[in-house]
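A single protein chain has been omitted from the complex, and every remaining protein chain is retained in its original position.
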Amino acid sequence: MSEGQIKKFMYVNRKAPHGTIYALESLEVVLIAAAFDQDVSLAFMDDGVYQLKKGWNTKGIEVKSFQPTYRALDDYDINKLYVEKEALEARGLTEEDMCVPVEVLSRAEIGKLMETQDVVLSF
Amino acid sequence: MLHIVNKSPLDRNSLDTCLATAQPGGALLLIEDGVYAATNGNAAAGKLKQAMGQMKVYALKPDLEARGMADRVLEGVNLVDYGGFVDLVTEHATCQSWL
Partner (left out) sequence: MKIGILINEGPYTHQATDSAYLFARAAIEKGHEVSRVFFYHDGVNNSTRLTEPPQDDRHIVNRWAKLAQEHGIDLVVCVAAALRRGIKDENLAPGFRISGLGQLIEAGIQADRLVTFGD
């Protein structure tokens, strides 16, 4: 890896958890990214906001809950988590339903942040 | 920046979210099932026309042809081949695939 090069990476999450593996495997990328000392932010849009809905109990579907990993992101200095306002509203959710501290932004505001990135990754 | 949409607008909300998020001055490239949005009579055609005031809209010609839709492309949509796709990627500093 090139020393000292810091790029702005945004990870865009638009898929609900459990129904498909995208949420889990995207989170795995984010955790690895933390080790590279890049400028990392996460955007949760559309059904992606369901990833942060607190109170998962996955016992009944016999799948390991990876919700604690979202709460651990802060330990990796990943604390720029943006949640789409319109997505929350369309799903009957509020900021209080989120399992971690987030910044609620409109789609347009997320769009502006997206423009400032070097790399945008979407799964 | 370049926005890439590969989903039919009548199947998923990718195009809607993309258009609501994209900032003026960017470009939109429709590929795979995304190209259906760029055809006359599609329910999404109005949205796309409106978006053209803000951003340039492109569609991948081989994907339109493969779907038998190349003869009904919405006016104002620019058709590109894979080489044109590459040019769009290199001309814009970043790209986001709305999967």
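The first chain written gets the first letter, and so on, giving A and B; residue counts start at 1 in each chain.
Simple rule for what comes next: a residue touches a chain if its C-beta (ideal position, glycine included) is under 8 Å from a C-beta of that chain, and two chains touch if they have at least 3 such contacts.
Owing to the predicted nature of the structure, the values given are computational and were not obtained by experimental measurement.
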**Report entry** Residue touching the undisplayed chain, where the options are A:16, A:99 or A:119
**Finding:** A:119
**Report entry** Touching residues on chain B - with respect to the absent chain
**Finding:** 4, 6, 31-33, 62, 81-83, 85-87, 89-90, 94-95, 97, 99
**Report entry** Those residues of chain A which, in the complete complex, touch the missing chain
**Finding:** 1-2, 5, 7, 9, 21-22, 25, 28-29, 32-33, 35-36, 38, 118-119, 121-123
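Operating definition for what follows: only the chains that are shown with their structure count from here on.
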Report summary line: Note: chain B sits from chain A at a C-alpha centroid distance in Å of 26
Query raised in the report: What part of chain B is in contact with chain A in the complex they form?
Result: 1, 13-14, 17, 20-23, 26, 93-99
Query - Interface residues, chain A side, partner chain B - complex - result: 12, 14, 45-46, 86, 107-108, 110-112, 114-115, 117-120, 122-123
